[in-house]
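One chain of protein is taken out of this complex; the other chains stay put.
So, chain A:
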Amino acid sequence: MTTDLPTAAGRGTVRRLAGTLHRRPRLRLALLLTAPLLWLAVLYLGSLAVLFVSAFWTTDSFTSQVVKVWSTDNFHALFTTPVFRQVVLRSVGVALAVTALCALIAFPVAFYTARVARPRWRPLLVVGILTPLWASYLVKVYAWRLILSEGGLADWMLAPFGLSGPGYGLPATVLTLTYLWLPYMILPIHTALEQLPAGLLDASADLGARPGRTFRSVVLPMVLPSVAAGSVFTFSLSLGDYITVQIVGGKTQLIGNLVYSNIELNLPMAAALGTVPVAVIVLYLLAIRRTGALNSL
């Protein structure tokens, strides 16, 4: 009996609290947003902002201590040092090559899974495309390290033709990155091709277009935004990568490696270098936005 009283009182408090919250949507919103915004806006954006500011600091070359004096030396070095320019161009080139290769490979695969395969099999095929995404990133890169190793699978397969595999280096990096991000390209193209109304294709054929013409004038323009959407992943994931290059790239250096190698001794320079992929990705997103691809992400 005695325990009933506090419970009743407790229930009353809960009811009052619930009522207050219900009547005050602003208070509810504040309670919802405080913790996540502290985490993302203060901790994360704050860290990013400090990193960006530190790109304008310098390092004492004697003591490796960061000197908090405003200067644009790092960015000046970034634009004038030939090595940096080469590496930036190489990184962007790799990201573009990976994107192009992904699109080239993804198209026939997606065309098959979306329009040629029997409808009964299609969901299973989609699972088949998705499955490798759950496999560990590092294990997939490791698989390519094994394939491209001396006397590995690539050498063995090419030996009958009198060739040998590419070994570790820039081609291996492009190949491995293509493999890693391929599903991100296949899936949006698959979805777009699947949603393509069959009537449009029939209409094009009725008007006398051959399949090649229909493909160029009807299919391609309608699928292009999805290719662009997929390219956001293939491009930006390739641009920021530095692990794959270390594993299969031999001595190849990409922008990520430069950032990594500068962290210990010259953090401001690393920060300045780190702004490059961010800036390139933002520019890429702005360019892509014109195709309307970002809405289909």
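Keep in mind that, in the parts below, contacts are C-beta pairs under 8 Å (C-beta built on N, C-alpha and C of every residue); 3 or more make two chains touch, one makes a residue touch a chain; residues count from 1.
Definition applied: contacts and distances are computed from a predicted model.
Asker: Just go with whichever of "ABC transporter permease", "Cell division protein FtsW", "Helix-turn-helix transcriptional regulator" or "Heme exporter protein C" UniProt uses as the name of the absent chain.
Answerer: UniProt protein name of the non-displayed chain: "ABC transporter permease".
Asker: Among A:Leu33, A:Val83, A:Leu265 or A:Leu283, exactly one should touch the missing chain; which is it?
Answerer: Per the contact definition at the top, the residue touching the missing chain is A:Leu33.
Asker: Which of these touches the unseen chain: A:Val87, A:Ala103, A:Ala192 or A:Ala271?
Answerer: Here the residue in touch with the unshown chain is A:Ala271.
Asker: Can you list where chain A touches the absent chain?
Answerer: For chain A, the residues touching the absent chain are 14-15, 18-19, 21-22, 25, 28-29, 32-33, 35-37, 39-41, 43-48, 50-51, 54, 105-106, 108-109, 111-113, 115-117, 127-132, 134-140, 142-147, 149-153, 155-156, 179, 182-183, 186, 201, 204-205, 211, 214-215, 219, 236, 239-243, 247, 256, 259-260, 263, 267, 270-271, 274, 277-278, 281.
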